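Accompanying notes for the structure given below.
What you see is the complex with one protein chain gone and the rest in place.
We just call them A and B in the order they show up, numbering each chain from 1.
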Amino acid sequence: MSGKEFASLYLPLSADLYRIAYYILESSQDAEDEVQNLYVKLWKSLDSLDSVNNPKPYCIRLLKNQCIDRIRKRKADASGLVKDEPDACDIQDEIESRETLEKAMALIDTLPETKRKVLRMHVIDQMSYDEISKVTGMNILTIRVLVSQARARIRKGI
Amino acid sequence: MKKIITAAVSILLTFTLSAQEGRSIYNRYSEAENVSAVYISPAMFRIMGKLPEMNLSGNDVPFSSIVKSLNGFYLIESENSSINASLKADAEKMIRSGRYELLMEARDSGQTVHIYISGDEQTVDGLVMFVDEKDSVAFINIDGNMSRAKLEKLIADSASDTQ
Partner (left out) sequence: MKDINEIEEMTTEALEAASKSDTVIIPSGLRKSLETALIAEELKNVQSHPKHKPFLIWGPALVAAAAGLSVLFYVANTPKDTFSDPEEAYAQLERTFRYMQSKAEMVNDITENAFNLSK
């Protein structure tokens, strides 16, 4: 599945999925975190989404399981008991991956709106530099450099 | 034998020192906050030289011929007011090292622009551009073996042709 298809099929579901996460977790921050985790997970497995006939029920099932895992983990942390202890390396990898993502997000948030818009078009809509140039009126070379510099800045920052 | 050794060491050290100028400025400032930095290595220029003729913007400005004669490229754009002054001082120190002559200079609307080149009548082996605007500075250093005539034509060609 292309980024453009993902943006048109899955991103519009975000509000409904947030409501579901909020219904389950009863916390706006937790709901937002889990919806974000879900979308990152979906994005990482774009290729497999072509076989999904109905995106919304699919996302609801994934989100429900994520929320259950979140509650289980929180209960386990609170009680100090760990029933089914995953591999320590997996936890560490997950924590590092999450931290890396959050650092990268923080760096992107510091960018001006025009640059964020370009990155969105390039990464999510997967528009060519030429197409982005036509839409934004920006010079193609400027767009190329902007994307390279964002990548370099994130690489440096994490 | 002693003279040969001394001369060889001097040449090598001079090469190292002159190649150091732009690089040391780049190394000093490239990691600072609110600084955009670009470095293009001699190796990358060699790869670029082997690519088919590229004309990304459909313009007929002869970039390719200049690009093939370049060795190194350093760019620092800073919006960090706490380092702008020292970056400017370091650039001026580099210029005063004696290799560079002023090619053009302008002051307008709170902005000053200086372009310096080094080399001889036929060839330019170094270019430094420094732009000092109200809240930002830009430092560009290019090393190579450029045709002076082509470079001056490229820079002096009207900007209106490129828009």
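In this section, contacts are C-beta pairs under 8 Å (C-beta built on N, C-alpha and C of every residue); 3 or more make two chains touch, one makes a residue touch a chain.
Predicted model, so just to flag it, every value in this text is computed and none were measured.
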Chains in view that touch the one left out, judged over the entire complex: A, B
Sole residue of A:Ser27, A:Thr114 or A:Ser128 that reaches the chain not shown, by the stated touch rule: A:Ser27
Contacts of chain B with the missing chain: which residues? 4-5, 8-9, 12-13, 15-16, 19-20, 23-24, 26-27, 30, 37-41, 43-44, 47-48, 51, 54, 56-57, 61, 63, 66-67, 70, 73, 75, 104-108, 111, 113, 115, 129, 131, 138, 140, 154-160, 162
Touching the missing chain, which residues of chain A? 11, 14-20, 22-28, 32, 35-36, 39-40, 43-44, 56-57, 60-61, 64, 67-68, 71-72, 74, 100-101, 104-105, 107-109, 116, 119-120, 123-124, 139-142, 144-145, 148-152, 154-155, 158
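Everything that follows uses one rule, which is that only the chains that are shown with their structure count from here on.
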Using Cα averages as centroids, what's the distance between chain A and chain B in whole Å? 40
